[in-house]
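Here the complex is missing one protein chain, while the rest keep their positions.
Going in written order, the chains are labelled A, B and C, and every chain counts its residues from 1.
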């Protein structure tokens, strides 16, 4: 596969630490999509994308629907994250997540995504994040 | 905090790729506990353990209750993984997961864990893995 | 509110027992939507729809995407069901669920829905059901 992301994506800076470890992630803010390419560092012992890598990518989906979340400038701590795995993603595959902010309350953001490779679904994610409007508070 | 794991743990080889990227993970098979120390590479933009890192660690909990899962010798693909986040884990903290195989069916393994730092709970995880007895099958 | 369902729905027989207890449920198979009206028997102690009622309604969403599921003729046992609650549904409200079969594997059906009242989202559900093609097997 191409090492270039699908059209419409631009690389996004998710900061240092674990996000830097994960590797490049690409955002298409207009269409609320997030993408990454499965590389050696994302593989599991059977050479497909590690479940933890897809979970990590899923946790980042908030950046597609909440500007500022990527930098921690608008800190949106994850309350709960669920990732379902439909099919393996091979080395080199571009995993794309279509992200939706399904509901915003005073204290919480409900977000979900469907993950695909070449238009074929490989997983889904559902999460609740703290609404940064309340982030001054301790949970 | 000490850079040595709590008593009873031994480092475990979770293989190359994403697990190697994650960093050292420690297993206490007798007590079905898994541990890691929050390092720079696990941090989020606000300098606590990244949700994706705790989700990745949670995905690995199967190794504490299913021998061979760590190597892929007994491949246990994750079907669904949920991680709940109670409190932040700071740099240097030893995160310990008490893991339980709550039920084993012919096709699935139901596993859950409670994660603590110094005996204070910081999160929980719940997952369903494919029973490797069936792993010759395609899902 | 009207005691008639929104246009496009027809009452569906979900069988005896707990479904009969729940009360009438309406299906719009063309648009993969399921609906019910919040009645006295669905209320919680603070007089809004009980979380268990929305969870029960969510469990039934499979019938909108899998013909025969309603009768048990195509038995689709639930493996896991998650319901998130965004906002309360008052007495008399018509709760509509837009249902999607996000992925079908040889052994599992991944289904999710968004629930609304008058177009305002009140919750979501995500579930995995056993694919009845395999239902002769024990899990």
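As a convention for this text, contacts are C-beta pairs under 8 Å (C-beta built on N, C-alpha and C of every residue); 3 or more make two chains touch, one makes a residue touch a chain.
Here the structure is a predicted model, which means the values were calculated and not measured.
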Residue of A:12, A:79 or A:97 touching the missing chain in the full complex: A:79
Absent-chain contact - pick from C:53, C:95 or C:109: C:53
Where the unshown chain meets subunit A, residue by residue: 79-80, 82, 105-108, 128, 137-139
Residue numbers in subunit B that touch the chain omitted from display: 82, 84, 86-87, 102-103, 105, 110, 112, 114, 121, 124, 126, 128
Footprint left on subunit C by the chain that the document does not show: 14-22, 40-47, 49-53, 55-60, 70-72, 75, 77-85, 87-88, 139
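By our rule, only the chains that are shown with their structure count from here on.
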Same or different contact residues where subunit C meets its copy subunit B, judged by the half mark: same
Subunit A and subunit B: spacing of chain centres that average the CA atoms, whole Å: 20
Distance between the centres, which are taken as Cα means, of subunit C and subunit B, whole angstrom: 34
Sites on subunit C at which at least two other chains make contact: 82, 105, 128
